[in-house]
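Below you'll find the structure, written out as structure tokens, and then a few comments.
Of the protein chains in this complex, one is absent; all others appear in place.
This part shows chain A:
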Amino acid sequence: MADTAVKAKDQTPTIDGAPKPAGALDARLAALSLPQGGFTAAARRDALARLQDMGLPGPRDEYWRYTDPRSFNAPVPAALAVPDADETPLFDGLDKLTLVFVDGVFDEAASDDLALEGVEIATLAQADAAGSWAADLYGKLEAAGQKPVKRPFAALNTVAARDGLLIRVTATPAKPLHVVHRRASDSADAVWHHVIRVEEGAELTLLETGMSGARSNSVIEVDLAEGAKFHHVASKRAVDPKVGIGHIFARIAARAQFKSFTLSVKGTMMRNEAVIDIAGDDAVAHIAAAVLGDGAQAPFHQDDTVFVTHGAERCESRQVFKKVLKNGATGVFQGKILVKPGAQKTDGYQISQALLLDERSQFLAKPELEIYADDVKCSHGSTTGAIDEEALFYLRSRGVSRERAIVFLVLSFLADALAEVEDDGIRDRIYERLDVWLTLNAVQ
């Protein structure tokens, strides 16, 4: 009996670093048309070497513990019908410069003119042959963000990105940039890569809405010079069985401020990774997300994986993640604060909370701290629970219907995350939109 156990064990792969089926990565790469690259050629080559070294994540990969990587590993995405016209875009009516991407490729005709004072905007596909200031950055922050945790899909993106924006901000522009993603094909595997550099003292607000591809993979590399400010607000509202992975890699110099807020609604398999490197003293990094997950029509799985590194003194970081889950939805949060030796006076805070609206939904969290400096203030909190019946009763007793009361309570639950959106006008629009969605999908 014991002997058979040994034999059976021999046939299965070893537990540590479980080998992936040979050729999975090759098949994945073969299905993409890989750009040769102009100024990005060297970076793409390096990324390919990195990727081949890492391989695709396996089921035993610690950073894929709560999210099944199979739909990202598959050579081609499952076909996904293109929806009829979507509802009014979230930021319609705001004064902004609109940049349209269709399945990850820039659509010049649908976009505004790229001229905006203080900002140089080019597209990756067009600039690649000509050369760009971004040559020093493309793939660099992604490469730096591969340690200590492997992010193979980010490396894959650097290898395969067909298009993206190269944005350099030298002086604060008069209006925000708005990237609108659209879908045209039911089978597109959209891969795009933005590089953003905000020069000393300048500010940029970047808005993102929509979805592209039947499956998407995005990377945004953000390099903030001293005293620069970057404000990012993304609304990812997918049509139902959407599969997508997004990455932000940020490097923050002294006194610079980075703020990112993502709203995620729907999506079968969504993962957002943020890798924030606070490299200069007195810098600030806030990253927040509000998630509405409903598994009624299609499975819902949404994962936020965040890694904040404090490498300088007197810096502040905030991670605020709020997830509302119902009908068997799954929310994942893996957040980490790493305080390097010497990063004294660090103020790091992380909160991840889930509101579960029914018995079948689940929240899986791994909020980590890794601290090598003593004079720091770091804390994290995580809570999971249902709607507070007492609060509900209070609202009902004031004559508010049960459905409406739940909408109120959900909005107030999300408030801390929304507070990370600095612009009142933008925040109000998000609130209004959330109210509409929540009312339409009212919990009985």
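Remarks
Just so it is clear, contacts are C-beta pairs under 8 Å (C-beta built on N, C-alpha and C of every residue); 3 or more make two chains touch, one makes a residue touch a chain; residues count from 1.
In this text, contacts and distances are computed from a predicted model.
Entry comment: the absent subunit's protein name, as recorded by UniProt, is "Fe-S cluster assembly protein SufB", drawn from "4Fe-4S ferredoxin", "NADH-quinone oxidoreductase subunit L", "Fe-S cluster assembly protein SufB" or "Uroporphyrinogen decarboxylase (URO-D)". Of A:Pro59, A:Gly131 or A:Pro341, it is A:Pro341 that touches the chain left out of the display.
Between the chain not shown and the residues A:Asp68, A:Glu120 or A:Glu368, the one that touches is A:Glu368.
Mapped onto chain A, contacts with the missing chain fall at residues 1-3, 5-6, 9-10, 14-16, 62, 341-342, 344, 354, 356-386.
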